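Removed: one protein chain of the complex. Kept in place: all other protein chains.
When the chains are written out, they are named A and B in that same order, and each has its own residue count from 1.
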Amino acid sequence: MSDVLLEIENLHVTFASPHGPIRAVDGLSLRAERGATLGVVGESGSGKSVTFLAAMRLLDPATATVSGRIRLDGVDLLTLPSREMQTVRGPRIGMIFQDPLAALHPLLRVGDQISETLRAHGDISRRDASDRAVAALRRVGIPSPDERARQYPHELSGGMRQRVMIAMALVLEPELLIADEPTTALDTTVEAQILALIDDLRTRIGLGVVLISHSLATVSQVADTVAVMYAGRAIERGPCSDVFGQPQHPYTWGLLDSLPAVDGGHESLTPIPGAPPSLADLPPGCRFGPRCGYRMPACGERVPDLVERHAGHADACILPMDGREGLRRAPIAHPANSEPAP
Amino acid sequence: MGGECICVMGRYILRRLLWTLVVILIVTLVTFVIFYVLPSGDPAVRFAGKEPTQQVVAQVRRDLGLNHNVAVQYLLYLKRLVVGDKYGWPGLGFSYTTGGAIAPQLWQRAQITLQLVLGAAVIWMLIGIPVGVYAALKPRSAFDRSSLLVGLVFISTPVFWLGMLLLWLFWATLGWLPGTGYVTFTTDPVAWAGHMLMPWLTLSLAFAAIYARIIRGKMLDTLGEDYIRTARAKGLPERRVVTHHALRASLVPIVTLLAVDIATLIGGTVVVEDVFNLQGLGSWVLYGAQNQDLPITLAVTLVATIAVSLLSLMADVIYAYLDPRVRPR
Partner (left out) sequence: MTDPAPLIATEGLTKRFPVTRGILFAHTVGAVHAVEDVHLAVRRGRTLGIVGESGSGKSTTGRMIARLIDPTAGTVLLEGTDITRVGGAELRVLRRRIQMVFQDPTGALNPRHTANQIVGAPLRVHHVAGNRAVRVAALLEQVGLSPDLGDRYPHEFSGGQRQRIGIARALALEPDLIVLDEPVSALDVSVQAHILNLLTDLQRAHGMTYIVISHDLGVIRHLADEVAVMYLGRIVERAPAASIAAPFHPYTAALLTAAPGRPGAAHRRRILLPGDPPSPITPPSGCAFHPRCPKARVISGDPNVVPERCRTDAPPLDNLGRGRSVACWSPVATTDDLVGAAEAMSAAPDIARATSD
């Protein structure tokens, strides 16, 4: 059943900065499958957005150096001539972003922004393009689509705008939708609508979805597989229910224990001590080591690889497999419960 | 929806038009106070030019209704402006130093100044936009840096000196272009353009440099916007991303700036008109000031201020047309 659509292999993205090179993505490997949702979670600076901007070749080559392989259906996107890359963006991969008000052109009618996409990728008359734009708006559940098409982004609500973005990303019927924090700027009830819409489109048209989010809860609702990122690397990957049900990596434990639950009480949360490392000055060995309550001397020696333990569930931790669950409840040593100075 | 939009837009234009009328009314009041009421001495004498005869003063007093009280004088002044006087429309009287009626002169000179200013504006936009856009696409490149340097030279060059330099080079030395003076377009389009080219360049080079920098800045801001990333993410060719998405958004705020600059230049092209011997409003205001000709000074002052309010009205309407976000709801 494994039908790999997007395969990222040993990806490195480095930004030039006055403080030296910033290693935003550092040896990342990931797969997204056709018709399934890959959830990518991580905190700010984990490299989750940069990874997929690199896949779309949307990073400024003047400041970002990208190496590794990103294959779409076996074709490496990183070596594609830029003219051919233009035929990947849109017709084969659609992308939506966090803030739909900022992501839509403020001076153009939403219908025109969608039909422009159609006209850029095919010989289609103005009238046909605008008809298809209206149809695309209808498909994402926008009521009175022909009226909406003539409106400007600021005249629509936040949820409607994100629907417009989805309609635009999918109007050329791509195989893959990359959704970068698609619901972060939206209200709770609207977020639920948008997630349901993306999920519905996935099942109906067999779309592959990459859902990038800082929210474990959001990802856990719709993802089939989940990758947890930390400081430019995936530290845990596996089926959604496994990653959240039997998390294996101490960072994943920390994230889950940091969450106040909707149905929880006042019991004290167990936050992760410390702060993520500077990407310009990474610690030796495991990046999470300095904040980890289970740190062993060997952790500082080399960067642990992502190792598959069972049934597609992999983690990058050198703790012995026996009794990890027990460890989670009783950390060996817990560093001071505060953030250090930057 | 569309009809409603036009109706709302119409209301907006109407509202701005009414406000512009109010502003123009205030302008007439202020000019009246400055030219008729504030200065000491008999206004009739001042309006009658240098060393007037008793006869002329009496004539002016009759024409301007200066026997009445101040309020009536203002209303008469307003009436002459609106319906005209025996010298034509608008009723701005007679210049006793030149011995000619104001109104026909005004129209003729306004035409020349308008040709000068609008032509220059076209040139500075034609230079400023591509230079600004290209500099923004390659920031800190050799082109960007040298365009800044050349721009600084243009900005800091005195206008009269630049005018003289061009005259010396293209007229006196190379002989490529005709010298000073003016030929109407209808008489000879080629000669017209030949005569206007140097004044246009003289007036526009500093503006071109300034506009190139402003457009570069706006473009750099716009190119960092999320919607530019969206345009690229949907696979648009880079050329279209730059022209259709980035440039479009960057030029909208320029509209207001352009209108204000054009407006201030009407009546403000004194030096260029003087250097190239163009009989426009600028050289007229210079003449009026040198010869203490109040009717001329008043006429140019009125025209310049009214031009500012009308052009800012136009800019607001165009801005609202281009940017749906500032449209009235």
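The criterion applied here is as follows: a contact is a pair of C-beta atoms (placed from the backbone, for glycine too) under 8 Å apart; a residue touches a chain by one contact, two chains touch by 3 or more.
Remember, it's a predicted structure, so these values are computed and weren't measured experimentally.
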Per the touch definition above, residue among A:A217, A:A298 or A:M321 touching the missing chain: A:A217
Full-complex contact with the absent chain, from A:L255, A:L279, A:C299 or A:A314: A:L255
Sole residue of A:G20, A:G206, A:P271 or A:G300 that reaches the chain not shown, by the stated touch rule: A:P271
Chain not shown: contacting residue from A:F97, A:F244 or A:Y294: A:F244
Residues belonging to chain A that touch the chain removed from view: 43-44, 141-144, 157-160, 187-193, 196, 214-221, 241, 244-245, 254-266, 268-272, 275, 337-339, 341-342
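In the analysis below, only the chains that are shown with their structure count from here on.
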Residue ranges of chain B touching chain A (in the complex, touch as defined): 1-2, 225-227, 229-237, 240, 244-245, 248-249, 252, 322-325
Interface residues, chain A side, partner chain B - complex: 56, 58, 86-91, 94-95, 97, 99, 102-107, 116-117, 120-121, 147, 150, 152, 154-155, 165, 168-169
